[in-house]
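Attaching a single structure in structure tokens format; questions to follow.
Excluded from the complex is one protein chain; the other protein chains are retained at their positions.
Per-chain residue numbering starts at 1, and chain names A, B and C are given in the order in which the chains are listed.
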Amino acid sequence: MSKWKIGIVGASGYSGEELCTILGRHPQVEAVCLTSRQHAGKKLSEVMPKFVNRGGFGDLRFVEPEISTLTASDAEVFFLALPHGKAAEFAVPLLKAGKRVIDISADFRVKSPAVYEEFYGEKHPAPDFLDQGVYGLPEIHREAIRKARLVASPGCYPTSILLPLVPLLKAGLIERDSIAVSSLSGVSGAGRKAETTFLFVECSESARAYGVPKHRHLSEIEQELSSAAKSPVQISFTPHLIPLNRGIYSTIYCKPTAGAEKKIEETLQAVYKNEIFVRVSDVIPDLKNVVHTNFCDISCRYDERTGRILLFSAIDNLVKGAGGQAVQSMNLMAGFDETTALL
Amino acid sequence: MSKWKIGIVGASGYSGEELCTILGRHPQVEAVCLTSRQHAGKKLSEVMPKFVNRGGFGDLRFVEPEISTLTASDAEVFFLALPHGKAAEFAVPLLKAGKRVIDISADFRVKSPAVYEEFYGEKHPAPDFLDQGVYGLPEIHREAIRKARLVASPGCYPTSILLPLVPLLKAGLIERDSIAVSSLSGVSGAGRKAETTFLFVECSESARAYGVPKHRHLSEIEQELSSAAKSPVQISFTPHLIPLNRGIYSTIYCKPTAGAEKKIEETLQAVYKNEIFVRVSDVIPDLKNVVHTNFCDISCRYDERTGRILLFSAIDNLVKGAGGQAVQSMNLMAGFDETTALL
Amino acid sequence: MSKWKIGIVGASGYSGEELCTILGRHPQVEAVCLTSRQHAGKKLSEVMPKFVNRGGFGDLRFVEPEISTLTASDAEVFFLALPHGKAAEFAVPLLKAGKRVIDISADFRVKSPAVYEEFYGEKHPAPDFLDQGVYGLPEIHREAIRKARLVASPGCYPTSILLPLVPLLKAGLIERDSIAVSSLSGVSGAGRKAETTFLFVECSESARAYGVPKHRHLSEIEQELSSAAKSPVQISFTPHLIPLNRGIYSTIYCKPTAGAEKKIEETLQAVYKNEIFVRVSDVIPDLKNVVHTNFCDISCRYDERTGRILLFSAIDNLVKGAGGQAVQSMNLMAGFDETTALL
Partner (left out) sequence: MSKWKIGIVGASGYSGEELCTILGRHPQVEAVCLTSRQHAGKKLSEVMPKFVNRGGFGDLRFVEPEISTLTASDAEVFFLALPHGKAAEFAVPLLKAGKRVIDISADFRVKSPAVYEEFYGEKHPAPDFLDQGVYGLPEIHREAIRKARLVASPGCYPTSILLPLVPLLKAGLIERDSIAVSSLSGVSGAGRKAETTFLFVECSESARAYGVPKHRHLSEIEQELSSAAKSPVQISFTPHLIPLNRGIYSTIYCKPTAGAEKKIEETLQAVYKNEIFVRVSDVIPDLKNVVHTNFCDISCRYDERTGRILLFSAIDNLVKGAGGQAVQSMNLMAGFDETTALL
């Protein structure tokens, strides 16, 4: 059987590297194009020696991210691992050329150009294409992803927050105005950027909140929560940077609707019973069980003293929060087994 | 001028070690007694080579924690760095012998024996002495500490939570039932205990919530918050273990009372204006600015979208959260400058 | 095709856990028995939640390590992930019962009972079986491993030191008495043992040499180096504990024999040209390129100022230094592709 041909635009950041790792071991996929402006002409394995002798795409050479080259290639799908704003510049011509696109940036996650502008501080670069984008959370939008031409793969924080909350809001078990989230992120979430803020010495033996009270990811989180609740939802969200490489850990405080406290855990268990990648359990999640995997671990507790429900979730930000989830969507789009290359 | 004579019972744990560090550089203090069952007979500097040549107590030998030895010594004040339950066994005879006691354990923090039993799972070991205990948060109970015979030095999480919240509850600026706290702790908070859970490999590249929904520290937190509010306060509190040695970082969600959102920051600024160790600022705290110090950094944000106030605080769990704060109390008790050995 | 049936004795330590991870994704292997005295009766995935939903052995229950149970099982090969001394107690009856054994402990690595006693401080527990043991370094002893009944899988430090040095000593390119090695190890090398020495706080922001000048691993290192050189070799070896979970990094100082300095790199390149798992390159190794893999990265430099050759090697101590290499041997013994489950 011939392989699906794929391209990765922006392959030298952390998400791009993770895509190369995962797709490189995918038996039904062949990369025809990896782009990197900085490393064009060099092999992937020259730039990142971990790829030597691993099979996969190690011997492939980076090319310049020229749109004409990409549209002319025989890749059927392109992964965009680019900064927001930049991704749309590639997505539009690729879509027009008949390619399918899985965008890991934020460009097509938010349906409303106004909300995009509010949170990202600039006009949306391609508002006419927002309709096409399917929010790529397979456990929530599986059927739409199968048929999508353009998948907007979710952010890392949103993935960790939506997986526990969406089913509960759908079922009407949570008071919509009661939600407050505290999330912890590993430093790879900041990308491979040369900024002193993310130097080892500035992060090790440290921890700090940032991006409060209006982190950009709130836009997609609230869009999806509101859609689940069929009514507007606004939440408090505080991300923290903690000294580890990978991982997102979200602790969610909310109030159950009347009498709902006993249905929370069983609802989560029922909804995710057949999902391989979402593991609902009474064990409080620990990042070490999910790093380097596509799993999302979820647990809950009822605090009868205050009447609040506590929800906990843990993912690897580069896998379930980026590259792994994008490949999960690709598997759906291509008709492969959804878990291929992800277990 | 002759020096204050002090003793440290349980000097070989992390809090005890920090006390030795701080008190060892205190110019008006002399240690007459360090106890350690495990290391009795050895010099402090033999057990912990960091104390060689540092002056201070390096050449002092650990003695067995015999109560008769302690009561017979000429120490005026004893620091108890022992597990809860154990501390009371020493505090009672020391108090009866006329010594003053600064207890770093939980034994005398909670005024109600019933609450103690509820949270610690055992009967209070010395209920008759609960009245004497002064909760040792100098910024809140300074005058009582000066005169105290028994100081119950606060826990690390409580210190980080009470310093921002107490003034706001006193001023009626916070809805009492709206408080949810997410705290991050370094691993030294677990003590120097040989448990696999706290091995390097189990904590590095990991993070996890624990002790939910009813961590023991809630007992003292709610006691002090209720006292400030003059009405019962119950909160949600989720501690997390993150991979760093030292530090507590607390992120607090709460609702302002009507119209109070604009008074939060100015109230904190006003209350702590003359406090050296509490630094209120509009810069979001970062643990790296407080580790190895007795400072508590506090900041706040109003989230107008949800109407919630976010409060952030950061301390070193072994200094402001344990040994440093105990010495701050001692400085008050002895009539020394409150900051001695702490800047 | 029916699968190879395997058993793992001592499956709950770090090496045992790594074996479960690797073998759990091996398509030609089926586990019939995992033992753990502590966890007998529980599923692997109950004890280690990371194994939930991963396929592999997650649903298998630990059994008591009873020798009669093991010999009666239909496993063809047993992996022993036990402390030295203990492993031989299982290896002997298993071999007598016709099972093949891959021992990750030190029990059968050293051929001389006298050397074993010198370095391990106790009489060898099964000297009659020492002859059967094949030192399980596939790149050096591949053919013997294929036919072995008993494989003594190398230690982590030895793997990192032997792979660069053995070919050079075989080729007579290194002065035998000139070798000094400085190695760095992640904390998982110490095992999942409840000792205060390996607590997070004792290791983070720290580093220290240990086990000098006569670490136990010297016994197998010098045996194999001497065998390669056909003449006795003694080296200086200093292991260091550094704050990371996984990895061994060895820096080796040695003197080339007359005129050999120019042949070092080409010899290493030639010897390992067809080896997937040994990557010789002019890039100085970095642990991040090998962690979680079965690769050994090697590089060399000639220091013309001092006339010394510097060799660098990096492995993951739990993969190429333990479980991965053991599976590589198993693949050879079973006639599978040597890289199965290891890329």
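The working rule: a residue touches a chain if its C-beta (ideal position, glycine included) is under 8 Å from a C-beta of that chain, and two chains touch if they have at least 3 such contacts.
Everything numeric here is computed off the predicted structure, so don't read it as measured data.
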The listed residue (B:54, B:170 or B:214) that touches the chain absent from the view is B:54
Of A:140, A:244 or A:260, the residue in touch with the unshown chain
A:244
Considering the complete complex, of C:137, C:221 or C:287, the missing chain is touched by C:287
On subunit A, what residues meet the omitted chain?
14, 186-188, 192-196, 198-205, 243-245
Residues of subunit C in contact with the chain not shown
177, 180, 182, 184, 202, 204-210, 212-214, 234-236, 238, 240, 242-247, 249, 251, 253, 284-288, 291, 301-306, 308, 310, 312, 314
Could you list which residues of subunit B touch the chain missing from the display?
25, 48-50, 52-55, 204-205, 276-277, 279, 281, 283, 286, 288-290, 292-293, 295, 297, 343
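In this text, only the chains that are shown with their structure count from here on.
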Quick one: point me to the chain whose Cα centre is farthest from that of subunit B.
C
Any idea which two chains share the most contacting C-beta pairs?
A-B
Among all chains, which one's averaged Cα position is nearest the averaged Cα position of every protein chain shown?
A
Centroid of subunit A to centroid of subunit C, CA atoms only: how many Å?
37
Round to the nearest whole Å and give the separation of the Cα centres of subunit A and subunit B.
40
Could you check subunit B for residues that touch two or more other chains and list them?
202, 204-205, 243-245
